[in-house]
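Only one protein chain is missing from this complex, and each of the others stays in its spot.
Here is chain A:
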């Protein structure tokens, strides 16, 4: 742990709405720190559909999702936001001074005067493959990511999936593991062709085994995996001995630990008022796809509107009594100074 990180506003989620919140809060002199579970900004826009055009951003008849993220990053740059990636927020605690202490899954501690939840559809988490009984082996024999390669040393390893994660770990763990079996439902891969060629070359040299099919069942006891059944391949059902499994089935979105923060929830969404976009806990706001109010539309454009109003309310929480002068960026010299432009 490296001590407490203090900021005015802690934003959970660095998607388009979280990013634009930096802009609106920045105009009101509030400093932001964003936390995201992904390794990059942009949320769903960057992770799910970076190349897809979006047609309903005002002023942009068509812009790619990644293009929008890039423009937003450029737009918020003058406010120098801080980013912490690859982290999920875990606990939240209210402090005596009215602020909040938020801890991540890697035990970093943040203190903020205001918390803004801009978590979209929730945090991206590895998808659990539809294998009956897999839960019993998670964390002991079945892992969804590789934190330490040593954990796989001298194990019979089954890797499932056809993307870059599956191929990369197949190649990287092959020298460490006792044996590696890669299972994918078809002989074509989504991964980089170079990795696929390497994998096939290693199979040729009997350094690993590639099997077409889907893992349909597991055997073992007390969390210790013993074998996996592979179905649908050319050789019919086969049983592969294994003591470790790494399934790579992409990501899904879950609300995650935010559900335990004591906020009122409505079908996994966070109800807010439409004046401040504040949750049931004063000082915690929710904007974008994660919030709910009558008439809510899950549009990026709605999220942009929400952060503008939320910023005003957040400013009042942080600086009670201070008069907020409403200004336009086109004409206000003080706003232009903050943006580093001259009018």
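Definition applied: a contact is a pair of C-beta atoms (placed from the backbone, for glycine too) under 8 Å apart; a residue touches a chain by one contact, two chains touch by 3 or more; residues count from 1.
Basically, contacts and distances are computed from a predicted model.
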Query raised in the report: Which of the following names does UniProt give to the chain that is not shown: "ABC transporter permease", "2Fe-2S iron-sulfur cluster-binding protein", "DsbE family thiol:disulfide interchange protein" or "ATP synthase epsilon chain"?
Result: "2Fe-2S iron-sulfur cluster-binding protein"
Query raised in the report: So which of A:44, A:141, A:181 or A:243 would be touching the chain we can't see?
Result: A:44
Report task. Among A:113, A:184, A:211 or A:315, single out the residue that touches the unshown chain. Result -> A:184
Report task. May I ask you to list the residues on chain A that touch the chain which is not drawn? Result -> 44, 48-49, 52, 121, 127, 130, 161-163, 184-186, 188, 190, 214, 249-250, 252-253
